[in-house]
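Missing here is one protein chain; the remaining ones are kept as they sit in the complex.
Order of writing sets the labels: A and B. Residues in every chain begin at 1.
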Amino acid sequence: MKLTLRVWRQSGPADKGRMVEYKLDDVSPDASFLEMLDVLNEKLIASGEEPVAFDHDCREGICGMCSLVINGTPHGPERNTTTCQLHMRKFEDGEVIDVEPWRAAAFPVVKDLVVDRSAFDRIIGSGGFITAPTGTAPEAHATPVPKPDADRAFEAAECIGCGACVAACPNGSAALFLGAKVTHLGLMPQGQPERWDRVVSMLDTHDEEGFGGCTNTGECTAACPKGIPLDVIGRLNHDYLKATAGGKKR
Amino acid sequence: MAVTGGILVLYLIAHMVGNLKIFFGAEDFNHYAHWLRTIGEPAVPRRTVLTLIEVVLGVSVVLHMWSAVSLGKRAAHARPVKYRSKKKSHAQGYAVHTMRYGGVIIAVYVVWHLLDLTFFVVNPKGSDATPYERMVADFDPSRWYITVWYVLAIVLVGLHLHHGIWSAFQTLGLRTPRRERGLRGLAATVAGLVTLGFAAVPLSITFGWVS
C-alpha cells in the first residue's frame, strides 16, 4: 500500500507544533497501525531524522497506552478497537491519513503524539477505590453479589483508561471515564460505604483537572475501544445528585 | 440545564396547545388569549398568573443560556488546541450537534417572536388588532418569508428537544438501560408533536386554510 501520512510533530510542551507530511510506499495491509508507524520511524532514522514519538505498550488492546486520533477519530475508523489493534487493511491504498494526539487541556502534549494523562490517576486517587487494607478482608464468599450486578460492574470495569472519551468529546469531558469507575464500584456491595463520597470527590477532581462538562453528546461511547455504555454517565449523575442534593454525602 | 430545559419544554407544550385553538376560529382563539390574562381572577388581580409564568420563563431562559454559555466556555478551556483534521461525529446523529448554534438561533427567534406577537413592534397589524388578526396578518401568503423563518426556527426547536429531553433525563440520573427505549421514544414523540403543532399554524395561514 502507498500512504500519505500527515503527522503532528511537536518537539516539546513549549513548541507550537505542526502537521508534517510523510510518504510511505510499501506498507503491508497486514501491519497494525503502530507497526506502520514503526516502519515510518525506521525510515526516518535511516535518513537521520528524528522518529515520531508515540505511546504504546502492550499492543494487544488492553493497556490503554496507545492514543492516536486518526482522521479525526480517536483510535481510528474501526469501532471497539484500540489503535494498536487497528490494521492497515482498513485503509485504502493511496489514502491520506491524519495522525494527531489526544487534544485536551488536561492531557498536555509531551512530545509529538505523546500526551500526559496523569490527571486520570489523580481522579482515581481521589476516590476511585474501595478501602480494603491488605489482610483485613473477610472470606470471599461472605458477601454474595447478584450475577447481573457483577456482570454490569465488570462491563464498566473494562475501561482501559486510554482517554479516547475525552479526545472524542466536543467538550473535553471525562464523564465516561468517571462514570465507568463510579458504576463499577457502586454496583458492588463492597463499594457501598464510600459510594456517595466517592462520586463527589472524583467529580470535583475531574473539574479541577480542567476537563469540560458533559452535554450527553454520546461521542465518548462511540469512540470507546471497550464500548463502555453511556448509561454509566446516567448513573454518575444519579449518584452525584443523590449525594449532593439528596444529602447522602457525609 | 436539565431543570430549566424541562420547564421550557412544559411551557412549549402548553403554548402549542393554545396555538392550536386557532383552528377553532377567531372567537375561540381570542377568548383563549383573553383568558390567559384573567386566570385566577378575581382571587388575584388581572395578569398575575401570566406575569408569574413570564417571570419563571424569563429566569429559566436566562439560566438555561447561562448554563450553556458556561459549558461552552469550559469546553473551550478544556480543548485550547483544536484538531487539525475534521473531527467526525459517530454518535447519536445530527440533533446533538445543533444544540449550541441551534440554541443561539432559537434565542434570536424568540426575540423576534416577542417583538412580533407580544410587543407587536414588527407585526403588520400592531396593538389595535385582535390576536387572531395579528396571527393571520403575520403569515399572509405575501409574507411567505416570515413563515419560512418561523418554520425553520420551529424545526430547530424540534431538534433541540429531540436531544434535550433525552439528555435532561440523563443529566438528572433518571435514564437507566431499561428506560432507554422509552425515553428515546418520549423525546422523539414530544419533539415531533411540538414541531408539527407549532408549524401547523403559520403554514395553515400561509396556504390559506385558515384566514
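Methods note: a residue touches a chain if its C-beta (ideal position, glycine included) is under 8 Å from a C-beta of that chain, and two chains touch if they have at least 3 such contacts.
In the analysis below, contacts and distances are computed from a predicted model.
When the unshown chain is looked up in UniProt, the name that turns up among "succinate dehydrogenase", "Heme exporter protein C", "ABC transporter permease" or "Protocatechuate 3,4-dioxygenase subunit beta" is "succinate dehydrogenase". For the chain excluded from display, the touched partners among the shown chains of the whole complex are A.
Contact with the chain not shown here comes from a single listed residue; of A:7, A:65 or A:236, that residue is A:65. Within the entire complex, the positions of chain A that touch the omitted partner chain are 11-12, 28-32, 34-36, 38-39, 42, 44-46, 48-51, 53, 55-65, 78, 81, 85, 87, 89, 110-111, 114, 116-118, 120-122, 124-126, 128-141, 143-147, 150-151, 153-154, 157-158, 160-161, 184-185, 188, 190-191.
Please note the rule applied: only the chains that are shown with their structure count from here on.
The mean-CA centres of chain A and chain B are about 37 angstrom from one another, to the nearest whole unit.
Across the interface of their complex, chain A is touched by residues 1, 70-71, 74-75, 77-92, 96-97, 99, 163, 166-167, 169-177, 180 of chain B.
The part of chain A that touches chain B in the complex is made up of residues 6, 8, 17, 19, 69, 71-73, 79, 98, 100, 103-106, 109, 168, 170-173, 210-219, 221-223, 229-231, 233-242.
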